[in-house]
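Of the protein chains in this complex, all but one are displayed in their positions.
Up next is subunit A:
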Amino acid sequence: MTRRVTAFAALLLLAALLVFDQATADLNPYRAPPLLALGSGVAASGGFCGALPD
């Protein structure tokens, strides 16, 4: 068996994640933030591993 199998398994995992995600949440590009945070005037609010709960 070669890495071809496991690499495609990784892609399948990603695909499964995205299918599950789309079944549980909707996308709306019209609610998207500005292209760049820099200069947008909007406070950064994304999840980050260093952040404590609000």
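Here is the rule we use: a residue touches a chain if its C-beta (ideal position, glycine included) is under 8 Å from a C-beta of that chain, and two chains touch if they have at least 3 such contacts; residues count from 1.
FYI, contacts and distances are computed from a predicted model.
Name of the non-displayed chain as stated in its UniProt record, restricted to "Sugar ABC transporter permease", "YeeE/YedE family protein", "LutB/LldF family L-lactate oxidation iron-sulfur protein" or "Helix-turn-helix transcriptional regulator": "YeeE/YedE family protein". Interface residues of subunit A with the unshown chain, by the touch rule above, are 1-11, 13-14, 17-18, 20-22, 24-27, 29, 31-54.
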